[in-house]
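For this depiction, one protein chain was excluded, whereas all remaining protein chains were kept in their positions.
So, chain A:
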Amino acid sequence: MNDILSVNHLSIGFDHSYGHTSVIDDISFNIEKGQTLCIVGESGCGKSLTSLAVMGLLPSGGRIHDGQIVYKGQDISRKSQKELSEIRGKEISMIFQEPMTALNPLHSIGYQVSEVLRVHQKVSKHEAKEKAIEMLRLVGIPSPEKRFAQYPHELSGGMRQRVMIAMALICHPGLLVADEPTTALDVTIQAQILELIQNLKSQFDMALLLITHDLGVVSETADKVVVMYAGQVVEYGDTKELFTEPKHPYTKGLINSIPKMDEDTEVLPTIKGSVPSPDEMPMGCRFVTRCPFAMEICSKIKPPKITDGHEVHCWLYSSEDVKGENPSVDKV
């Protein structure tokens, strides 16, 4: 196996005074060395939580109930925080959505970049500074020697995100987790940052786990895509295949809702309804309340995983004889 990361049957929930809420339910995917995997889905579907689980940074109350997160053959989901701190920043790094808040306002950017290096490697202060400057140059920060002593508020959003990337990559990690790295930036900068991440990815030969809700970003960067809905994987496969032949009604809905440049449409197609709250999840398929093809069985039993070309979790593709009306899928 060439997998650098494989997530197997991962379930995450939150414990609270009145019980327990399951947020991520039985998700599995894997990333090979040097590959890019995108997780897409709407707000609240659990994509960020999945990325935090990979980092071992679940918010307080959050707990992995089941499943494994295997990085380079080791299950990191059961490791202690102390053990994880040796992996974080060195083996697996993360860049955050908001470069405005993800840097400490009271330390110079040079300090913050070199600090990561000094935590993981025994280097002198001087050596760390040189490497940090080199890294800042690599992420496209002009005159990094001067920038080294500057504070985050003196940089633009795009520059700060570059600093975050420099921090994340200074120890040459095997996997970079990027949680909506371009959402807070304006469109022209988004493209530059994505291009930078892609370039550095191939330069450092690392894998990339990219969390996004932007299907445009997915189609440009990803080798594989996981489509998530309400904490479950609904569809998973190669990007090209998934975009040309989407199977799950949710994926189809997502793709249909992208404005097309060559069509003159007044109203964009939408997916009706909204995501049910985690406490009121339907028993069967979680998309059943919004699915135009919902059948009786959908609201009762969790859909099976069907692997035909790529993975889809939907009763529509089941070979079992399902009760109820089965409308033609091609109509979508």
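One rule holds in what follows: a residue touches a chain if its C-beta (ideal position, glycine included) is under 8 Å from a C-beta of that chain, and two chains touch if they have at least 3 such contacts; residues count from 1.
One rule holds for everything that comes next: contacts and distances are computed from a predicted model.
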{"item": "\"ABC transporter permease\", \"Probable cysteine desulfurase\", \"Ni/Fe-hydrogenase cytochrome b subunit\" or \"NADH-quinone oxidoreductase subunit I\" - which is the UniProt name of the missing chain", "value": "\"ABC transporter permease\""}
{"item": "Chain not shown: contacting residue from A:F14, A:Y151, A:F204 or A:F243", "value": "A:Y151"}
{"item": "Omitted-chain contact residue, chosen from A:I64, A:V123, A:I189 or A:I255", "value": "A:I189"}
{"item": "Absent-chain contact - pick from A:V23, A:M94, A:L254 or A:V275", "value": "A:M94"}
{"item": "Selected from A:D3, A:E42 or A:E115 as touching the chain missing from the view", "value": "A:E115"}
{"item": "Hidden partner interface residues of chain A, rising order", "value": "55, 57, 60, 81-82, 85-90, 93-94, 96, 98, 101-108, 115-116, 119-120, 140-143, 146, 150-151, 153-156, 158-159, 164, 167-168, 189, 192, 195-196, 199"}
